[in-house]
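With one protein chain removed, the remaining protein chains of the complex are shown where they sit.
After this line comes chain A, so read on.
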Amino acid sequence: MKAILFVFPFVLAVAYFPISQCQNLPLIEHTCKQTPYYGLCVTSLKSDPRSKTAGDVQAIALIMVDIIKAKAGGALQHIEKLKQKYPALRVPLSACKDRFNAIIIGDVPQAVEALTKGDPKFAVDAANDAALEADSCERGFSGKSPITQMNKLNHDISIITASIVKMML
């Protein structure tokens, strides 16, 4: 029993060795280590049951694209509610609606197509653009945004996706 207490933190410490040693980690951890938001990357992927059977970086990337789609869809719903609650923010909220719509009808299909048909650089573009759209939505409020956390989340998962796909290039 005491041996476990003894060993456990060392195991944890080893887990945070530099990237060059992360080859020994499972695919998700190894992949997420190479993104700027390790924790968010891991929790996002693990919240999706498909991540248990994901066999390669492409599979992981596709899961992340699905997460972008889901979060963008959630953002759209939330924005609709906020339009009622904050009529004064109608203009920037409408702009945000267009932006998340562009993610869903433009970026997500392009990313899926690029990953499945075999030209991943177009998925990098699409994911980068999704981050840009979330950021632009946020800017529209000139500092008085009611959805900063949501926009940041959408932005960050898009950045994670872009950096994962880049590993395939």
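Assume a contact is a pair of C-beta atoms (placed from the backbone, for glycine too) under 8 Å apart; a residue touches a chain by one contact, two chains touch by 3 or more; residues count from 1.
What we mean here is this: contacts and distances are computed from a predicted model.
Of "beta-fructofuranosidase", "Trafficking protein particle complex subunit 2", "glutathione transferase" or "Phosphatidate cytidylyltransferase", only "beta-fructofuranosidase" is the UniProt protein name of the chain excluded from the display.
Touching the chain that is not shown, out of A:Ser47, A:Gln77 or A:Thr148: A:Thr148 (per the contact rule at the top). Across the interface with the omitted chain, chain A contributes residues 2, 5-6, 8-10, 12-13, 16-17, 19, 33-40, 92, 95, 98-99, 101-103, 105-107, 109-110, 113-114, 116-119, 121-122, 124-126, 128-129, 131-133, 135-140, 142-143, 145, 148, 151-152, 155-156, 159, 162-163, 166, 169.
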